[in-house]
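Excluded from the complex is one protein chain; the other protein chains are retained at their positions.
A, B and C are the chain letters, set down in written order, and residue numbers restart from 1 in every chain.
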Amino acid sequence: MPGLKLQGLHKQFGEVVALRTLDLAVESGEFVSLLGPSGCGKTTALRIVAGFEHADEGRILVGDKDITDVPANRRDMGMVFQSYSLFPNMTAQQNVEFGLRIRKQRSAERARRASELLDLVGLASATGRYPHQLSGGQQQRVALARALAIEPSVLLLDEPLSALDAKVRVQLREEIRRIQTQLGITALYVTHDQEEALSVSDRVVVLSHGQIEQVGTPAEIYGEPQTVFVAAFIGTMNRIEATVRADPSGAVESAGHRLPVHAARNWTSGLHVLMLLRPEVIDLRPLQGDTSAGGEAMTGNVKSHTFLGPVTRVQVSTPIGDLMVDVPSVEALSVSIGARVSLTWDPASPRLIELPAGAENVVGPAAIIAEDELQPA
Amino acid sequence: MPGLKLQGLHKQFGEVVALRTLDLAVESGEFVSLLGPSGCGKTTALRIVAGFEHADEGRILVGDKDITDVPANRRDMGMVFQSYSLFPNMTAQQNVEFGLRIRKQRSAERARRASELLDLVGLASATGRYPHQLSGGQQQRVALARALAIEPSVLLLDEPLSALDAKVRVQLREEIRRIQTQLGITALYVTHDQEEALSVSDRVVVLSHGQIEQVGTPAEIYGEPQTVFVAAFIGTMNRIEATVRADPSGAVESAGHRLPVHAARNWTSGLHVLMLLRPEVIDLRPLQGDTSAGGEAMTGNVKSHTFLGPVTRVQVSTPIGDLMVDVPSVEALSVSIGARVSLTWDPASPRLIELPAGAENVVGPAAIIAEDELQPA
Amino acid sequence: MRRPRIAPWSAFWLLLAVLYFLIPMYATAEFSLQTGNGQYGFDAYREILNDPSFKSSFLLSLRLAVETVLVSLIIMVPTVYWVHLKLPRLRRVMDFIAILPFMVPPITLAIGLLRELHPLVTVRQLTWLLSSPQQLILPYVIIVMPFTYRSLDAGMRAIDLRILTEAAQSVGASWLTILFRVILPNLRSALLSAAFLTITVVMGEFTIASLNQFQTFSVYIQYIGAAKANPAAALSIISFTLTWGLMLSILIIGRQRGSQQQAQIGTTR
Partner (left out) sequence: MRRPRIAPWSAFWLLLAVLYFLIPMYATAEFSLQTGNGQYGFDAYREILNDPSFKSSFLLSLRLAVETVLVSLIIMVPTVYWVHLKLPRLRRVMDFIAILPFMVPPITLAIGLLRELHPLVTVRQLTWLLSSPQQLILPYVIIVMPFTYRSLDAGMRAIDLRILTEAAQSVGASWLTILFRVILPNLRSALLSAAFLTITVVMGEFTIASLNQFQTFSVYIQYIGAAKANPAAALSIISFTLTWGLMLSILIIGRQRGSQQQAQIGTTR
């Protein structure tokens, strides 16, 4: 299986820049996701790879072969679309066979291959059904089988799960990953759903405004966000504006409080930074009576609870701002609203990102509303 | 604020029974969610409450008032729809004022109220914009303001977030909850997304095939599922077929293994049951060398990892079947695929559900595919 | 390597279509200006514009057209709205009924024959109708039904009729309020296109009017066309110019709405 290389892809629709010199190399057999909000250019990138759009500048290579100017129907890319894309006039089997028929394979050979693939996607029993007789999840399975039937060099998936119910979505994403691993096919997956991207990918590419924000394994993207955007977009993140303190053991200062952060050791004292802290790494303990917390803990009052199943998200108002803390749901029962609690964390957990001087509104809901407002652009 | 009562609602579309004698009482000021897969009848129930459909049988009461035969436009219910429902020919402000205009309020009064409500939903700056100039999230905010403007007795929400991006969805659901609490309005919320239902509701009603499976607080629904359906639908659940053992400390037997379960104390020995175990309550520990686990632990081999952000889901193949275990992502790095691990759990954690004699296929992927296949019905 | 937005060969189609209308137009215009002996002049136009039948027949057709628009919209708007809202299963039946009037020749003949069958019309009060040109409105409403129906149907498909109706109901609007304040404003371009098509069809309808011996504009054109060649060409140009204004206005209004809708569509990418 060859790999896939995108070199300096640039694409503009009228005034709007959809992609800004995008470079990306997908290794042979690798599963890479393009992740970002609507309008970040992820779908445009995929469509350029598929040959449905033409980049204004840049090259696309499959293995060593430059396919930039090859028309879409000669690219040998399997594609699964966001909306249901089965041919309504053909049965599931005929849909899967369609690509083979174009390749002039013999009927028996085609039928064998189609049933093999429908088997692979768990739909051996649906060969004779028409698309309208299949559920959404089943249609996408058939679409996957159709894309795989032509033994594509690269598998492209454009939000294949976004039209499906949550439960089916989780199940199907696992199967897509299983099949991709089994066949060892190179895959490029587009999604706006970060959990989806993190759970199925070898590497995740976070895009914003047509540019790459960060490329890394799911654990890197989640654990070590490199930009303010990634920190805000991936998972839930407490973002605290702070200043690096001159402190050999590593610490920052926020709203007059000293916060121990190992990562601060390598930063210049006085630097304006954003301290990033995942809700699940904060330890929450109720304070008995009116004792104030000793040592390096933050104290605060519980503002609200949100039950999320395994964990309950507790919002605590502290001198350095509201902090989200994830507490196992069984323990959360003992923390009532208004209660005084202490918050501690391993000084090795927080990450720091340098803030440009004068940066504002990078923290808090305003930053998220800004994303929402980007949509109509 | 009055409460809402549904009494014996029954609705059939041709041959298909959408609702089967549904009874439900929503307390004044309560936030209740109807949760279930597509086709479970949740939207039909909401539309009957709104007056857009008529039940074949049954009554609807707001407070003490029977509104079963009141037309939709006299019911005083605010409704927020799944798809964008703003009037395209009116600005955000005119949309919000529309209901007040019908109530013949004076212009100044209307404008005051509209700006108050647009403020409440965080869109004070968008009053003069037309729907097509707003993002999806903003349109739903305006729709919420429009529904609230008429000071409805009950607020109905029909999957208001399903067309939005993940990030906006989380943010808006929290705001809906905040506004609902602030106004103390009775709310009925329809969704197919269990996380959404669990996180915003006072109580959740799980529906399947037009019937109530379980009603309870989010913690009850998540922690103590009463039926096989709820156990499969809400969150991720390990489901193990077992037989109750005669054991004073409580235990069941599966595939020849004794599994300690406190809940089994109250069950008749020999009963065929489904043991339910959440992935996050299982403790996973690598086994050093070839030592086998002592005492009451299960041993198995790691089959796969799925990175989910805060936790990594590890699939372990054991003698009693494949078990899902959620491990904090930092710890998961030390568990490689193929490694031998021991699994333990607090005997107080597992729940039991009695299985009807001869029940099959309630465990494993087959059960979930069946749900998927229900969709086109 | 920026590519042009419009592929060259689609511009070709556009050009072909325009040429296809412009060449006959040019030929007609050229012919209308001939005064014999290779000379050019406005004689033909003067002759037409001075003919009292021109003005009277044009005004009669225009009045019939406007009345037909009103009657057909009053009948069709609530019907199509109701079918869309409550009886989507009936849409196919409506599609069928809406093409019935295309079987015009036999049916119109039949309606023409109705005049011969006066005795069948037992309701005496109807006789005034049967002798006035207003009787044409009834067959005209039927003839334009396909256009009215299709315009309204397309317009209602483009907006989410059910959701808008229910949203208006939920805040307390009555049916009349919904129709006039929510539905009609969002059907503006569909209504305009229905009205416009109706006007052009009625202005051009010849068979029924001539069988019933009313001097409508098209009957007048036909008469001139058979009798006088150059004035007929001039008349072509005049009537073309008259309808053109209407055309442009609808296009401009339609485009305003169109750009709004495109902005909306743009957000889905």
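One rule holds for everything that comes next: a contact is a pair of C-beta atoms (placed from the backbone, for glycine too) under 8 Å apart; a residue touches a chain by one contact, two chains touch by 3 or more.
The structure presented is a predicted model; accordingly, all values stated were derived computationally and were not measured.
When the whole complex is considered, the residue among C:Gln135, C:Thr148, C:Ser170 or C:Ser239 that touches the unshown chain is C:Ser239. Between the chain not shown and the residues A:Pro88, A:Pro248, A:Gly338 or A:Pro356, the one that touches is A:Pro88.
When the missing chain is restored to the complex, the residue among C:Leu49, C:Val71, C:Leu184 or C:Val201 that touches it is C:Val201. Contacts to the hidden chain, counted on chain A, fall at residues 50-52, 71-79, 81, 83-89, 98-99, 102-103, 130-133, 135-136, 143, 146-147, 149-150, 156.
Here is the rule we go by: only the chains that are shown with their structure count from here on.
Taking each chain's centre as the mean of its C-alpha atoms, chain B lies 53 Å from chain C. Taking each chain's centre as the mean of its C-alpha atoms, chain A lies 23 Å from chain B. Residues of chain B in contact with two or more other chains: 132-133, 135-136. Counting partner chains per residue, chain C has residues 263, 267 touching two or more of them.
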